[in-house]
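Reading through the structure tokens given below for one structure.
What follows is chain A.
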Amino acid sequence: MPDGPLLQISAVDAFYGDFQALFGVSLNVGAGQVVAVIGANGAGKSTLLKCIAGLMHPSRGEILFGNSATTNTPAFEALKRGIALVPEGRRLFPSLTVEENLLIGGQSRHAGPWTLARVYELFPVLAERRTLPAPALSGGQQQMAAIGRALMGNPRLLLCDEISLGLAPIVVRDIYSRLPQIVGEGLSLIIVEQDIVQALRAANHVYCLQEGRVALHGAARDLTREKISAAYFGI
Partner candidate 1 sequence: MTVEHATRSSRIGVALVALAAIGLALAPYWGDRQTLRLLAEMFTFIALASLWNLLAGYAGLVSVGQQAFVGLGGYVLFALAMLLDVNPILAIFIAGPVGALIAAPVALLIFRLRGAYFAIGTWVVAEVFRLLASQISVLGGGSGISLPASVVLAMAPSRQMREFEMYWLALLLTIVILATIFALLRSRHGLALTAIRDNELAAQSSGIGVWGIKFAVYILTAFGTSMIGAFIFLQKLRISPDTAFSVNDWTAFVIFITVIGGIGRIEGPIVGTIIFFALRQSFAGLGSLYLLMMGAVAIVVMLWAPKGLWGVIVERLGWQVLPLQRHLMLEKDTRGKS
Partner candidate 2 sequence: MQWLNVILQGVLIGGLYAMFAAGLSLIFGVMRLVNIAHGDLIVLAAYVSLMATQAFGVDPLTSLLLVVPVMALIGYALQRGLLNYTLGDDLLPPLLVTFGLSIIIQNGLLELFTADSRKLQAGAIEIQTFQLAQNLWIGALPLIQFVVAVAVIAGLQLLFYRTALGRALRATSDDQAVAQLMGLDTRHVFAIAMALSLAVIAIAGVFLAVRANFDPAIGPARLIFAFEAVIIGGLGSMWGTLAGGIILGVSQAIGAQIDPGWQLLAGHIVFLTILAVRPQGLFPKVSG
């Protein structure tokens, strides 16, 4: 894999109008790594993912992906570079069926292991419901569809924004149980979560954001409950 981390975020500031959401955030993701970004509501986790995907642009700092700067790349070029986002709240296209949602994820035709057949293998329940309109699915199924849609683009880096949100624990466990299959292909993953338990279990490396700043980071196995609580709540 290339020298240096796959994704390198250096001292990024991001604003919504006059409101500053990120303060000098730095973060690295190595190839094939799973990084969890945890933090309370409003800590800036989604903002960070939006900056990586190009839906927002930082006002200061740099984002390097592979070896090229993507700090100001527009969102529609993200997939071309190999970055796919599973948006918060799923956001499947309501006018499209399940299969059409998956197909449009693969619209840009990038080479890679993920095809429609493989996504159906990963999430069989989607195959059963392929012709239904997306809104007809349950929350968990929609989440699977959203992940599948992102995978269809064969990205090198997959960004997952709060995939456990609004889902029953058993469903969350089910989805997380399939993550190893996704990562096993050499994909790198950033998981943004409020569900700390799942995040810690799935990740190699953890970053904790608190009010827009990195309060704590380290290897998942090195971080204790106390350290995380302190960083999470800013005590």
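Rule of thumb we're sticking to: a contact is a pair of C-beta atoms (placed from the backbone, for glycine too) under 8 Å apart; a residue touches a chain by one contact, two chains touch by 3 or more; residues count from 1.
Candidate selection criterion: all candidates are chains of the complex that A comes from, given by their letters.
These numbers were taken from a predicted model, which means no experiment stands behind them.
Colleague: Only one of 1 or 2 touches chain A in this complex; which?
Modeller: Per the touch definition, chain A is in contact with 2.
Colleague: In the complex, go through chain A and note every residue touching candidate 2.
Modeller: On the chain A side, the touching residues are 53-55, 74-80, 84-85, 87, 91, 93-96, 100, 103-105, 107-108, 133, 135, 149-150, 153.
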